[in-house]
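A protein chain is absent from this complex, but the other protein chains hold their places.
Up next is chain A:
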Amino acid sequence: MTKRQGRLFFIICTLISATVFIGLTFDSHRRFPGLTNEDKLTPEIIRGKDVWHNNNCINCHTLLGEGGYYAPDLTKITQQRGTPYLTAFLKDPSQFYSEEKHRRLMPNPKLSDAEISEVIAFLDWVGHIDNQGWPPRPIIVSGTTIPGTDVGQPPTHASVSTDPVAQGEALFRSSPPACNACHSIASGVNLAGPTLAGLATRAAAIIASPEYKGEAKTPVDYIRESITHPSAYLVPGATYSANNQSFMPDNFAADLEPQQIDSLVAYLETLK
């Protein structure tokens, strides 16, 4: 081989790769609007992206897996935590986590109310980008999904059974957002929401107590009510609710089929 042939090799390799790369870039631009729901990209969301950038969030967190690796991935966070929770958290993270426990704490970003709702809207938009289903399993912030988890198995695989309890258990791990992102079923393991271990037994005590103002008469009713109207009864704890509003998302009544709620209740009722 001569030097001229070497140069030719270099030029041809570079030209071919660059041409293909630029061609694919054009094609990707054609597809971005669909993949990223660009029609839903409101000015509020774009301002939320600026909040994300201005506060350098990416140098601790990761989003779509890119960032600082020092704090949790936030790609699907709005599917795990409702807006009231995220709002309260962003107002003062130290209410929710402590350096004593986790040796790490998020500094207070000192955002205005508007900025908080903008950045949440932005994160919600990111969470709906079609990104080949990443992450393959939910990445959770704290606590554990290990007790009662099918290790390495995508949550939906368990739902083939026709048994309502089995279906309920599958839903518990998949209904958007997955219940187990915030609730464990191990006793004493409180995540963003209280543990559901012993729920059926506890429910009876709650409806009998004077603090209870809801409509449920039986434990089963209470469980159903907790899913469809999370604020009907507030489990004590500053990290669970504020201003008489529970941090649990309230989309389940609308987003789940009545029969799905039935199976969830059937499953949760077994947690005695």
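Going forward, a contact is a pair of C-beta atoms (placed from the backbone, for glycine too) under 8 Å apart; a residue touches a chain by one contact, two chains touch by 3 or more; residues count from 1.
Rule of thumb we're sticking to: contacts and distances are computed from a predicted model.
**Q** The chain that is not shown, which UniProt protein name from "FAD-binding oxidoreductase", "Cytochrome c oxidase subunit 1", "Nitric oxide reductase, NorB subunit apoprotein" or "ABC transporter permease subunit" does it carry?
**A** For the chain not displayed, UniProt's protein name is "Nitric oxide reductase, NorB subunit apoprotein".
**Q** Going by the contact rule already stated, which one of A:1, A:208 or A:254 would touch the omitted chain in the full complex?
**A** Once the missing chain is taken into account, the touching residue is A:1.
**Q** List the residues of chain A that touch the chain left out of this view.
**A** For chain A, the residues touching the absent chain are 1-3, 6-7, 9-14, 16-18, 20-21, 24-25, 27-29, 31-32, 35-36, 38, 41, 46, 49, 52-60, 62-73, 97, 99-100, 102-105, 107-108, 122, 125-126, 129-132, 134-146, 149, 151-152, 191.
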